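Only one protein chain is missing; all other protein chains are in place.
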Amino acid sequence: MSLTETKEWRPKIVAFCCNWCAYAGADLAGLNRLQYPANVRIIRVPCSGRVNPQFVLRAFQRGADGVLVSG
Amino acid sequence: MVAAAQHPQIELLTYSEIENISGYVGNFEVKIRKKARSVDPLKCTGCGTCWGKCPTRVDSEFDLGLGKRKAIYLPFPQAVPAVPVIDREHCRHFTKGKCGICEKLCPAKAIDFNQKDEIITEKFGAIIIATGYDLLKWEEVYGEYGYGKYPDVITGMHFERLNNASGPTKGQILRPSDNKSPETVVFIKCVGSRDDARGKSYCSRACCMYTAKHVHQVLEKIPNSQAIVFYMDVRTPGKAYEEFYKRSVDEGAVYIRGRVSRIFQEGDKLIVRGEDTLLGRQVEVKADMVVLATAMIPSKGWDVLSKMTNVSTDKDGFFQEAHPKLRPVETFTAGVFLAGACQGPKDIPDTVSQASAAAVKVCQLFTKDEMATDPMVASVDESLCSGCGMCENICPYKAIEIKTITERIAGKQISRRVSSVNKGLCQGCGTCSVACPSGAMNLNGFTNEQILAEVDAICL
Amino acid sequence: MERVELSVALRNNRSLKNKVESESGVVLSDCYQCGKCSAGCPAAFAMDYTPRQVIRLLQLGLGGEALKSHTPWLCASCQTCYSRCPREINLPRLMEAVRQEAKRRGIIPERKVDIFEKAFLDTVEKYGRAHEMGLMVQYNLRTLQPIKDALLAPPLLLKRKISPLPLKIKDIDSVKNIFAKVRNEGGSKQ
Amino acid sequence: MKRIGVFICHCGANIASVVDVKKVAETAKSFPGVVYATDYQYMCSDPGQELIRKAVKEHRLDRVVVASCSPRLHEPTFRKTVASVGINPYLFEMANIREQCAWVHSKDKEGATIKAIDLVRTAVAKVGKNVPLFASTISVTKKALVIGAGIAGMQAAIDIADAGYKVVLVDREPTIGGNMVKLDKTFPTLDCSA
Partner (left out) sequence: MKYAYYPGCSLEATAKEYNLSAKLVAKKLGIELWEIPDWSCCGATAAHNRDYLLSLALPARNLAIAEKEGLDVAVPCAACFNRMRTAETAVRESRDMQKRISEILGSEYKATNKTRAFLDVVVNDVGLERIKEQVVKPLKGLKLAAYYGCLLVRPPKLTSFDDPEEPMTMDRLIEALDAEALSWSYKTECCGGSLSTARTDIGVKMIYQILRHARDAGAEGIVTACPLCLLNLDMRQAQAARVHSDQLNLPIFYFTELLGVALGYEPKDLGLDTHFVNPVPLLEANGL
């Protein structure tokens, strides 16, 4: 991926992660010291069902380049 | 076993399966199917007349096919409860509509062909999952070991049955093919364990020790016997374990470090081919019997139970503890605890420890008459709620119902319908708050305002 | 047997290790030395190191010894090891990568195998197909054993199983082109 | 006006070796509502928690953010800490700068520090919107269900029953004992298993 290679443009990615799976998975990635680009920001939600489309729209409004909902 | 059966506080429900679990910590409601035994346990005296006279013989599951049982049977002589069961798939009364010998001969008139499955519903405050393990079906994966076509290539569990005084050979170690005493027995460890390609990547933990035990039993029971163990590592992390392993070596077991590549039959011998990796040389054993230490896998039905209890599993189907170090017997479903090999491969000492730990967790819960609930649950702003019921339909935990409230508006008493959240049932997922068209439903701790503030801050 | 000082050996071995890994696609640390590969290898009896030991040499900083080993040259490419490996290590590919690297450095422990393969590929490049009779003669001449398998030739000729003359394909340029381009891509010189 | 305190944990070297914790704490001071920010080696330790309690009192904090490990690990710990000095435990938030920052960006220290700052800012923004929450109570049925009557199930059932509670022990097989009753003698004592 070119995410890490190009210094000029790094997309801002917001991830909504379910506390019980994707967020736990992200913790697990940490425990295993897996490396990924630092331009991903995670917002913890209690369930991916909690993610209101409004949140996604708001993220794009505020300049996010990508939104990931994971659960 | 007897202690559990005779305890006045314990009710045994054998031949029974969990149908459904609803509710929440402190208040689970569980449906249990009591499968038809076709024998009335209150009348049965366990005299054995029925299975003595039953004309149908089938392979005994309990003896893993090494022995036979009848269609009405006790799995083994010391079974608790000592009440037989009719296997309706094989019983002639059920397959052909005739026979009924057991019914005629039963002195207690306990046989009841008309018995039906019964479903009971009970309330529980806590649940312990202790569903244990099965063994990997190596016959389906390892062609190089013969796909199960050689009768004298058996698993450790078969070996246990051969060794057991109440087993099919009355405790003598005999080859299944010809009932001869084997002189050279090969043991292969890590069959299906530590095999990413066709088995499981994990270590099954108990095999090193039970293989050491098997080796000891061979050398003890069979004069002039040889026991050769193919292993990758000998793992003995337990009190008195290393000493136990050393004893089997002192007794004459030969340990070869290397994984067996192939087993095949030549005459009445099994040719076992490996590499002694310490020497870097190919070795071959002409064996009379081969015992495979096959991987432990979760007991079948784990997926169904996982859904019913909402307890997740790892990729192999073992139930996931809340934290591997700090909360090893708890799960993320409050009130559901884990004990034994259902959580991961385990030996007996560890299983017993974990079971007692889970019991303590349950007792801890039971010491209080009431318990505090997590306040991070859904809440309704009744002034905004239109009572449309969208949230009620979408709630995965059936925690929302519509109630009628009466309020005074402009001097008039008005009744209207609004949502109401059961704080015990609500798991705080927040799906309702997304479904709510009027913005009346919110989730404490993860409100719309909170999350939007987070989005704004994180995008800055 | 000399004692090995590992810290230096491991450091010096790194580039060879990387090279072999990238050419074979095998990750050497995947191997946990169970020996199942070598236990079932049908040609191991003729090898100086078992295939597992070749991996060990590479893991341990003794890649130089792996390059001198006959083992990679005696691999029959039968895929038994690869099919049974619990870690799905493609040993045949690894063996190829090791011997190719050895050859690049001028180490050819099995000269006959090398000559045979060169003769084979020369024929393919020249005619587009393998020509068994010509190949055998070439091979015998180059290995200085003119009468090897000579007893087999007359019956083969008699049974019309080999022809004395090679058969050249029409579009031989397309095959020559393949060889040329592969050489340009930095492939071995055959 | 809200008075938010921010506490950045080093987690020994786990966080501090990647994230510039001083810089994060310094930057946090400028976030809206933050009146106090500091860093410390181990926030979850006794002295660490004491440091939070002291700061709450000294700076009259009414909300707290701890940036350390995953909330899945220590959220309950810190909720208790703030509760012990009179703050509603739900006026507390965590920023996960270990599992989801330091550990996964250990080769990008600059990026990790920027991300840590963002995560702290987000937690501060959230805690500003938090309201006190109060637990309610539910009744407990003092009867346990044990599914599976092998070694684990039997042992757990007996222990609970011995403590005086009712237990229902369920097994799908016609008999209890599970795999155990198939075994002959067991290691390391070689006594019988039943």
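So that you can tell them apart, the chains are marked A, B, C and D in the order they are listed, and the count of residues begins at 1 in each.
In this text, a residue touches a chain if its C-beta (ideal position, glycine included) is under 8 Å from a C-beta of that chain, and two chains touch if they have at least 3 such contacts.
The model shown is predicted, which means the values in this text are computed figures rather than measured ones.
Shown chains touched by the undisplayed chain in the intact complex: B, C.
Only one of B:9, B:236, B:265 or B:420 touches the absent chain when the whole complex is considered: B:265.
Chain C residues in contact with the hidden partner, per the touch definition given at the top, are 23, 42-43, 45-46, 74, 76-80, 82-83, 93, 96, 99-100, 103, 110, 112-113, 115-118, 120-121, 124, 128-133, 136, 139, 148-149, 152, 155-156, 159-163, 167, 169-171, 174-175, 177-179, 181-182, 185, 187-188, 190.
Interface with the hidden chain, as seen from chain B, comprises residues 142-144, 147, 264-266, 271.
FYI, only the chains that are shown with their structure count from here on.
If you average the CA atoms of chain A and of chain D, the two centres end up 22 Å from each other.
Taking each chain's centre as the mean of its C-alpha atoms, chain B lies 50 Å from chain C.
In whole angstrom, the spacing between the mean C-alpha positions of chain B and chain D is 29. For chain A, the set of residues that touch two or more other chains comprises 41, 43.
Counting only residues that touch two or more partner chains, chain D has 72, 118-119, 122.
Those residues of chain D lying in contact with chain B across their complex are 72-73, 90, 118-119, 121-122, 124-126, 128-130, 133-188, 190, 193-194. Of all the residues in chain A, the ones that touch chain B in their complex are 12, 14, 20-21, 41, 43, 45-47, 49-55, 58-59, 62-64. Contact residues of chain D toward chain A in the complex are 70-72, 96, 98-101, 103-108, 111-112, 114-115, 118-119, 122.
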